[in-house]
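One protein chain is absent from this view; the other protein chains keep their places.
Showing chain A:
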Amino acid sequence: MNTMKLMASTALVLLTGLGPTFAQMTALGTPEGQVDIVAWPGYIERGETDKAYDWVTKFEAASGCKVNVKTANTSDEMVALMNEGGFDLVTASGDASLRLVAGKRIQPINTDLIPSWSKVDDRLKDAPWHTVGGVHYGVPYQWGPNVLMYNTEVFKDGPPKSWSVVFEETTLPDGKSNKGRVQAYDGPIHIADAAQYLMAHKPELDITNPYELNEDQYAAALDLLRAQRELVGRYWHDAMIQVDDFKNEGVVASGSWPFQVNLLKSEGQPVASTIPEEGATGWADTLMLHSEAPHPTCAYLFMEHSLNSNLQSDLSVWFGSNPVVPAACTDGSGMQTKEGCTANGFDDFDRIRFWTTPVASCPAGNCVPYYRWVSDYIGVIGGR
């Protein structure tokens, strides 16, 4: 889930402006017999990967809509598939979502047709990545933080309090330096993590949003990352490689996802995760309806199903993410528990800054756009 979440530059959004609303559905028809969904791998499970994780079979039986899934590995792929058309729903991330709305590929949804809308987390109901001008362009699907994963044998006295363990050379509680024992994400979006760290530690830079950086703020973030390069043996790109590095490469701390943390824990590795005092970055996905969806009724039924079934609860266990229906943490609709939600960062919503694509025309004026993040991050990793 990674590059995937990184998004392409969305100058398009700015050029076309976020468009006027389309007509939304006013009433459901008869189910059309199927629904076609573009989704992240692992997002729509029918018990084929693991019998315990199935949130499709019951829906198909109850609604008569067969679910067809097309997985996509990056936000760009999702946008491309939706542009091609022929799909009903997409689980779009924060960067792809506005691009899709601007491209008029998405229709507003009528929340009256989704009885469980009221159960959606209030913190997400009007989130800016799916609400434009007060109009809802989708139903929140799932979200998660980029946590700090650490080795509990090294950090014996409790979790690290600050991201400084991965940004600055320090002596870890086991008496050895962190040099060569920490990792960082190898996507340019990691610059935002550095900026967020600077928000707390260099207030004079006046950073208000880690995705909207002016030249000075951006340069400071790059300097921090250059120092980090000295500490990092290898950046992580693939979740499974990071898991392996924690096991075999002596890595003891790194930005990560709950997915890797849960996986390592399930293998009995001594790891845990925390959201340090500076807060964290994160991702939030939305189920959106294509403007020319061939099966809108089934799509609406699936949106309702996504909020009112075992989906939220079981998916959050499966993926290490958080349900968008707070009740799903505790109501026993699936396997998720209150402790599990807490571990996945559910209570830290306010401390998470969700990924968005950096664009040149930010509210403050001139911000450094994403394509420069890419070219400069190549330099930083290369030791420049």
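Throughout what follows, a residue touches a chain if its C-beta (ideal position, glycine included) is under 8 Å from a C-beta of that chain, and two chains touch if they have at least 3 such contacts; residues count from 1.
Operating definition for what follows: contacts and distances are computed from a predicted model.
Visitor: According to its UniProt entry, is the unseen chain "Spermidine/putrescine ABC transporter permease", "Cytochrome c domain-containing protein", "3-methyl-2-oxobutanoate dehydrogenase subunit alpha" or "Anti-sigma regulatory factor"?
Guide: "Spermidine/putrescine ABC transporter permease"
Visitor: Can you tell me which of A:F87, A:W129, A:Y235 or A:F354 touches the chain that was removed from the display?
Guide: For the chain that is not drawn, the touching residue is A:Y235.
Visitor: Taking the entire complex into account, which one of A:T30, A:S266 or A:S375 touches the absent chain?
Guide: Result: among the candidates, A:S375 touches the missing chain.
Visitor: Using the touch definition from the top, which of A:V166, A:A192, A:C341 or A:V359 touches the missing chain?
Guide: Residue touching the chain left out of view: A:V359.
Visitor: Can you list where chain A touches the absent chain?
Guide: Here the touching residues of chain A are 3, 6-9, 11, 14-15, 74-76, 180, 186-188, 232-235, 237-238, 241, 244, 247-250, 359-361, 369-371, 373-376, 378-379, 381-384.
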